[in-house]
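Everything on this sheet refers to the single structure shown next.
Missing here is one protein chain; the remaining ones are kept as they sit in the complex.
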Amino acid sequence: MVFRKPIWRSQIAQWAPYVITGIALVALTPFISDYFKYLITKILIYAVFAMSHNLLYGYSGLFTLGHAAFFGVGGYTAGILIIRYDIHSFWLVLPASILMVLLVAAVFGVIALQAKGLFFLFITLALGQLCENVATKWRTMTGGSNGLVGIPYPDLGLPGLTMNPSYFYILVICVFIVSCFLLYRLTHSPFGEALKGIRDDEGRMAHLGYNTWLHKYLVFIIGGMFAGMAGVLFGHLNGIIIPAHLGISTSTMAMLMVIIGGSANVFGPAVGAAAVTILELVSSIYVPERWPLILGSAFVFVVLLLRGGITPHLVRLLSRFKVFIWKH
Amino acid sequence: MEALRIEGLSKNFGALDVLKDISLRVQKGEHVAVIGPNGAGKTTLLNVISGELPADAGKMHIFGQDITGMARYHRVHAGLARSFQVTRVFGSLTLLQNTLLAIQGMRPSRFQMYRSAFAYEKIIAKAEKLLQLLGLWEKKDELARTISYGEQRKIEIALSLSLEPKVLLLDEPSAGLDLGEVLDFIELIKDMAREKTLIFAAHDMDVVFGLADRVVVLYYGQFIADGTPEEIKANPKVREIYLGVRQK
Partner (left out) sequence: MNGIAYGMILFLIASGFSLIFGVMRILNLAHGSLYMLGAYFGLTIAKVSNSFLLGVLAAIIGIGVVGLLLQRAFLERLYKQIPEQVLLTLGLVYIFSNLALWIWGPFAKVGTAPGFTAGSINLGGIFFSVYRIALIFVGLAVALCLYLFQEKTWYGAVIRAGMHDKEMIIALGINYRLISNLVFILGSMMVGAAGFLGSPILGAHPWMSFEVLLLALAVIVIGGFGYVQGALMGAIVIGLIDSFGKVFFSDFALFTIYLAMIIILLIRPAGLLGKTR
């Protein structure tokens, strides 16, 4: 009765924003400097990482400080395959890395989800640190505390196409757009709705017939996989992966991006990623040594004053702007 | 085949025996009220049956299926649903979303990760019907935490009814409602639970006499009376408990 809209219109409405954003970003390619491309690429990679974190935190109520473990495992696996095993094809490296992350997440999920709340937080934290520790000690595989150095751009195996900043930029845009699309679908699907229910009242969901553990386990793994994918791209971007990328400092970065950007919708963390990266850029120009201070203050500021992150405020500003335009 | 069969059920919290070796048989379609003074164990009984608390001894069967060791969600799939004394709805979700969650609870589509939750027309139609019945369809897009308590209570009951359970457990269904609302509420439940097996814990005698065709009295962990509402009203032991007057 109420939900019949012309089908073609709703299909286009669904796809359009992604296509448009994608085209817009790609179209910028010849006009912006390599450095700018680097910046946007970095933002988009962090955005995927942060959005994956929000899948667990904002949508499912799973507060974890060990999410970077998946990010790092992704990056390390890719790096190890390329550097130690001489496997260069992107089409092998990416799936293999994601598979590795899936395995790790599957194991960690079983362990961590025995607990809830604070204890869950501690376990995920400990697991993340464990990974960081392993990476630091396993020098032969992981390069120890120096990390894996010299990760090249991904090799797409397309004839005549050598990867350079521009092509990598476009690749990341594609990955970002696809991730946004998939995450949006997931969070608006019945599974996604179930996650929200679990976040609000897990016990009630159990009494509605939901195997809440299973839902949490699945989202834990899925969120991990997206983070792992971001980690692979991150390794390619900077050419290096270090143990800290597995531990608490990187996990808190994701958390910060989610909080600053807003956890209420899929794209909030992406906004947060942009905000944090730009903030970092600005700080590195004027007061490079004070970056952690600024970062920490941003955290405190947002927690105390900007509940819900900046996205709701931005949205409000935008709609007021629209009204303004309408009137004039 | 009885709808619910409880045998030798016991539950204690440390030294405190809340349920002492109780047994109960409920036939299909019966509407049973469980009454008793505060602390008698009504909520604990419902908690044990629904799986919120594990039983220390005894067995429970729903239509012949042994649910004694089952996880909560599993019992739902066996045909059992419950509502809570203190309203538990999904505050940050809209009424429509709340209802959809409940209806989806028994369906495999709850694991679907790609299609939009709003694309399942049959499910939406069911939700619409239910919300219309409750008079809450106009508010379908409002967040559950913004509606009045009485309305939330309706949703609370609706959630458990959406599961189309074989046996429905209601814990103090009218708790928190004012006088006017209670009577309407009773009518609503009567309507919705018409052919179902209903077991509810209640304090409010209007609710008991309005809904029940059988009453069991739980007194400090044991059933001390079991009969029709009129029989129970006249039962001297029951009167003593409730009125504190020793009947000669």
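Each chain gets a letter, A and B, in the order it is written, and its residues are counted from 1.
The rule is simple: a contact is a pair of C-beta atoms (placed from the backbone, for glycine too) under 8 Å apart; a residue touches a chain by one contact, two chains touch by 3 or more.
Quick caveat, the model's predicted, so the values are computed rather than measured.
In terms of the touch definition stated at the top, the absent chain reaches A within the entire complex. From the options A:Q129, A:S166 or A:N238, the residue with contact to the unseen chain in the full assembly is A:Q129.
Here one chain is not drawn; of A:N164, A:S284 or A:S297, the residue touching it is A:S297. Shown as candidates are A:I248, A:A264 or A:V315; the residue that touches the absent chain is A:I248. Residues of chain A that touch the chain left out of view are 63, 65, 111, 114-115, 117-119, 121-123, 125-127, 129-130, 133-134, 137, 248-249, 252, 255-256, 259, 289-293, 295-300, 303-304.
The rule is simple: only the chains that are shown with their structure count from here on.
Separation between the centroids of chain A and chain B, computed from CA atoms only, is 42 Å. Residue ranges of chain B in contact with chain A, taken from their complex: 50, 52, 71-73, 76-77, 81-82, 84, 88-93, 97, 100-102, 104-106, 109-118, 120-121, 124-125, 128, 159-160, 163.
Listed in rising order, the residues of chain A touching chain B in the complex are 1-3, 185-186, 188-194, 196-197, 199-201, 203-212, 218.
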